[in-house]
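Scroll down for the structure; my scribbles are underneath it.
One protein chain omitted, others in place.
== chain A ==
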Amino acid sequence: MAYWTTRRRDVLTGYVFIAPQLLGVLVFVLVPVGMAIWYSLNKWNVFTGRQTFVGGDNWAALASDPQLSSVLLATVLFSGGVVVLNIGLGLLIAVLLNRRFRGATFFRTLFFSPVVVSVVAWTLVWGFLLQDNGGINGLLGAVGIEGPNWLQHGDTAMVSVVISQVVRSVGVNMVLFLAALQGVPSELYEAARIDGARSRAIFARITLPLISPTVLLTAIITIVGALQSFAQIAVLTGGGPELSTTVLVYYVFQQAFEFNNIGYGSTLALMLLSFVMVLTLLQWQLRKRWVFHEQ
């Protein structure tokens, strides 16, 4: 019989079809992660291009880095703020838009539109609006309030970055929540209403449990996305004032490309990677506890 049976041909086709994607992940993701691990065990001299093996020195340096605690605090504040506001606002808008009324599509378009605006353009405009003599203080001044210099104070700078990031990206969560809300069977609502349940109880007991898988997934995506927000910080505050908005990603970039600390930068990058991995795994485990699955 012929060697090339349908089965054999199928197996070969499978490998050929996945080859470009697999190769891409190997060369552009896995090999670089391996290299980053190796870099974190080395110290580099930028001028001579020489690298020397220093073992755990870079890792020990994490403990004695006087800036790291501020960076981690900024990272937690930024990611936490973005996730809470993003999920809360996304859910609120989705619930409001989920009712049938004229103009629902129009509003959906408005809320989603910042998603397609490039991060840098969006952030530039916010920077323009938030400066001392910018549009926001102009508006506040018109009603007799003297606004702060938003980007120059530690507290308001963080609030500004978080809000500009949330407004830009909440449209994605809104759409995912809308799709989930539309999947809730209307019989359940009718049954609850016949039983005399109030809207708030219906939302807490029926809607929320049924869309919880989506809430979980968007939470993961949003946290991981927030941990990777680079352009927003770079363009709006440059990590300042002082270190108040220097999140981990930005610190990695500074160490690696501005201060040329390739080894230490790679160590920080791996710390970022471990955060992302731990969060993803944690959420995955939690899923079993509280996510309701329809039969």
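In this text, a contact is a pair of C-beta atoms (placed from the backbone, for glycine too) under 8 Å apart; a residue touches a chain by one contact, two chains touch by 3 or more; residues count from 1.
Note that in this section contacts and distances are computed from a predicted model.
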Mind telling me which option in "Succinate dehydrogenase/fumarate reductase iron-sulfur subunit", "Multiple sugar transport system permease protein", "WD domain, G-beta repeat" or "Thiosulfate oxidation carrier complex protein SoxZ" is what UniProt lists for the chain we can't see?
"Multiple sugar transport system permease protein"
Would you indicate which residue among A:N149, A:Q228 or A:Q283 is in contact with the undisplayed chain?
A:Q228
Determine which one of A:V46, A:V76 or A:L124 touches the chain that has been left out.
A:L124
Tell me which stretches of chain A touch the chain missing from the display.
9-11, 13-15, 17-18, 20-33, 35-36, 39, 92-93, 96-97, 99, 101, 103, 105, 107-122, 124-126, 128-129, 133-135, 138-139, 141-142, 163, 167, 171-172, 175-176, 178-180, 183, 213-214, 217, 221, 224, 227-228, 230-231, 234-235, 249, 252-253, 256-257, 262, 265-266, 269-270, 272-273, 276-277, 280
